[in-house]
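The structure's right below; bear with me while I get my questions together.
Omission of a single protein chain aside, the complex is shown with its protein chains in their original locations.
Every chain is named by a letter (A and B) in the order it is written, and numbering of its residues begins at 1.
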Amino acid sequence: MATTPVAVAEWLGYATPPLWLQVVLAAVVSGVVVTVMLTTSALAGPWAKRKITAMFTDRIAINRNGPAGIFTIAADSVRLMSKELIVPDGADRPAFDVAPAILPLSALLGFAVIPMGSGLQLADPEIGLAYVFAVSSIASVGMVVGGYASGNKYSLLGSMRSVAESIAYEIPLVITAASVVLLAGSLRLSDIVAAQQGTLVSLGPIAIPAWYGFLNPFALALFLVASLAEVGRNPFDIGEAPTEIVGGYITEYSSIYFVLFFLGEFLHIFLSAAVLTTLFLGGPAGPGPAWLGIVWFGVKIWAVFLFTQWCRAAVPRVRIDQMLEIGWKGLLVLSFANLVLTAIIVGVIA
Amino acid sequence: MSQTEEPDEEAVEEPDPADPAGVVDYDALEALLGDAVVRRERHLNAEAFVVRADRVQDALSTLRTEAGFDHLSNVTAQEYHDRFESIYHLKKYDDPTQEVSVVVPTSRDNPVSESAEPVFRTADWHEREAYDLVGIDYDDHPDLRRILLPETWQGHPLGRDYNQDKPQIVEFEENVNPLADDHRESDTMLVNIGPHHPATHGVLHLETVLDGETVLDVEPDIGYLHRCEEQMAQSGTYRHQIMPYPDRWDYGSAGILNEWAYARVAEDLNDIEVPEYAQVVRTMSAELCRIAAHLLALGTFCLDIYGDFTAIFMYAMRDREVVQNILEDLTGQRMMFNYLRLGGVVWDLPEPREEFFATVREFLDDLPNRVDEYHDLITENELFQLRTVGTGEIDAETAKQYGVTGPVARASGIDYDLRRDDPYGYYENLDWDVITDDGGDNYSRLLVRMREVEQSARIIQQCVDLLEEWPEDEREIQANVPRTLNPEPDAEVYRAVEGAKGELGIYIRSDGTDKPARFKIRSPCFSNLQALPEMSRGEYIPDLVATLGSLDIILGEVDR
Partner (left out) sequence: MNEWIAVGVFAVVAASIPAVMVSASRLLRPSVPEKGKETVYESGEVPTGGTRLNFNIQYYMVALLFVVFDIETVLIFPWTVVYQDAVGAAGLGSALAPMLVFIAVLVVGLGWAWRTGVIRWVSSANTEFNT
């Protein structure tokens, strides 16, 4: 399956498009991808977060502006954009200003290679999966820089916690993904999606698709837990931990900088949901015609997002030393076991 | 009782079989104390020994080790026209009806008396308060600073020559890191947690010294919510003007429990007999308050552990709302109930009574399901256990040193509940249990509160049964109390009830007028909070926050 710019170029009659056309097409498709991701994560995300959490907790949440309070998000955006930007005295200036941009940037970059269905995929490099992990882990740099540059003790604690968190869960995450690569035999995301087409078993009229989540649910569970930690959601939201260190690394950020952090976090959740969907849930695959792909893709990443909100409403936050132990003594060992087992099974079958 | 029995050899009489509560043999005690005692005083429910200012530690440690008075319940300081006086109210954890007071007078020119801190750790804060508000100096006190008022305050507000109109300057400066020079592994860092922080349950300021994530030292700084409750009570009349104030101490829905503390002490002072019907109503309403207060404690504690306004917090609020509605039906108010009166309650149950009973019963019938739901969500959650089991531990001995009472004490295995041990109201005639747990950690404290909710429900159930059957012409809600109460001059009394957080006591000295000359509140939160450093040193920040949550302090009661 060709990426969107290639497909469009072919449709325009260019088998090998010139550089200028490549850039133009890439820019247009980038615009589309970014718009799609921003509307789902930045606009619908916070609204859904509030409504979903409210449902979990017996509340109503926003309901005044527009149907189900949907316009509150617009009002909030304007409000946050027009807030005064307060930079604390002790802040380390260039670093303090750069940090908020790192988070959304790193999360957005990941979407460049995700096959979203309906033919929407900007690029499909051979090492797509490695690229996604590489760019998404830049996010923790943003947290550390922001937290340390704030000159605030809560921020310092929060940024140190974020580092601990990413070093505890990065490896289980990647090793578990490697077990999927063993099955698919490629790091190219479109190949991984393609390898999940087909049917695992047919139970009468219901055909269970050959998604890796069904093939290896154990890996899915591992990946899900590691993802929660990677994006810092409950029970691993120790980097922000409002009741302990106020807001962690975002304590001193106000106005647009706060928005950027907030946006970055949402994008990050959606990115890890997208990666999980691609690796384990067959990407955009679903019943119906192929052009419905993006809808299925959306449904799946929202399901993962819903799961994070569910955890947020119901699971307590672990302590930092416990988190480290869960990561290194639990998930890491399990993820290696999963890798070796998968390798043996795949080898025997092949 | 699970506690080690005190070897009350020579000091205390063998408990009389007819009176199992045991009586204190004050003559034997006086002999025991020897020449430290100057004379004896008669207080309303306990004798007092007047002790020389330089023999306080002697006297207290003798009473503690040899006579078994292991609970320094309260320290009251007051100023007479010719002297200062510190009164140490002692009790036994095993039997709080055995009481004795130690009165330490000092001269007005040189108000120095020996500190009780080396004998009872809890005296630390109590004496700081006495120094702060009344102006008595305590020799040998480790850290005699102001506690409720700012460091720079001039004068002592409860002293006789305090100038209220004097302008005061309050500085706003950084706090000193007591371990600033400790660089053994790395630098220490003083972090202020509170007064404006999501986890401090009100305006509490914790000066926390950290080494990385580890708490090296924590010093609670209180007084942000000091509203001169004692002073206000001293300027109100017994009969009507004091009763509204207790609602404002522990305002976490525990209003009626607080009111009862005042009602009990004032009724004792004025010899008022409360009609039985009113006692049942009181018992029922007080236990409703306890349920509401414990649900609030549960919700906020989980808020600290879960970190967001999550399901559990909202569920606890939802259930508390039901109790609040019942209390509103009963008292007309949701928080500041002002329902009790000296000699009874202000009015009878709302009409139609059947409807009220039905509402209460509906709540009680539903409660077991709710409690099951909480156990599902909280206590059976492995992550929650990981967070709470074994953190914030305090053993029974340390807890007693700090005068810890209430659910916090009972979670450390101290079998101490004034409702049973020093009966009042209608509790004696009802069938219920005192909950204890030996864990002494955050988990136990939560568990004890959850079980106490069930016990309170049992009590309410029985009260409702009683009230439903009560003959209509015998529903006497008020004793006959004179319009103005003038207790005997110089009568002194200390009385306590089991509030939501523990032993809530009040000391009153009358001067023959219709207002108390000294009104001292013994707040359980004050003593419990004092034990926080003991519980959280060497643990991590998240545990400190969890421990604070599990203590369930209400700053309105700590600061008064």
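Points to keep in mind about this one:
To be clear about the criterion, a residue touches a chain if its C-beta (ideal position, glycine included) is under 8 Å from a C-beta of that chain, and two chains touch if they have at least 3 such contacts.
Everything quoted here is computed from the prediction, not taken from an experiment.
Within the set A:113, A:210, A:241 or A:273, the residue that contacts the chain not displayed is A:113. Between the chain not shown and the residues A:75, A:141, A:163 or A:299, the one that touches is A:163.
Only one of B:126, B:141 or B:205 touches the absent chain when the whole complex is considered: B:205. In the complete assembly, the contact with the undisplayed chain comes from A:6, out of A:6, A:210 or A:224. Check A:187, A:210, A:228 or A:301 against the missing chain and you find that the one touching it is A:187. Within the entire complex, the positions of chain B that touch the omitted partner chain are 172-177, 179-180, 182-197, 200, 205, 211-214, 216-217, 537-538, 540. Within the complete assembly, residues 3, 5-6, 9, 16-17, 19, 22-23, 25-27, 29-31, 33-34, 38, 78, 81-90, 100-101, 104-105, 108-109, 112-113, 122-126, 130-131, 148, 150-156, 160, 163-164, 167-168, 170-171, 174-175, 178-179, 181-182, 185-187, 246, 251-252, 255-256, 259-260, 320-321, 324-325, 328-329, 332-333, 336, 339-340, 343-344, 346-348, 350 of chain A touch the chain that is not shown.
Basically, only the chains that are shown with their structure count from here on.
Inter-chain centre distance (chain A to chain B, centres taken as mean C-alpha positions): 50 Å. For chain A in complex with chain B, the residues that touch the partner chain are 53, 56-59, 153-154, 157, 160-161, 234-235, 237-238, 241-246, 312-322.
Across the complex, chain A is touched by residues 189, 191, 197-199, 210, 212-213, 302-311, 313-315, 318, 377, 381, 383-384, 386-387, 540-543, 545 of chain B.
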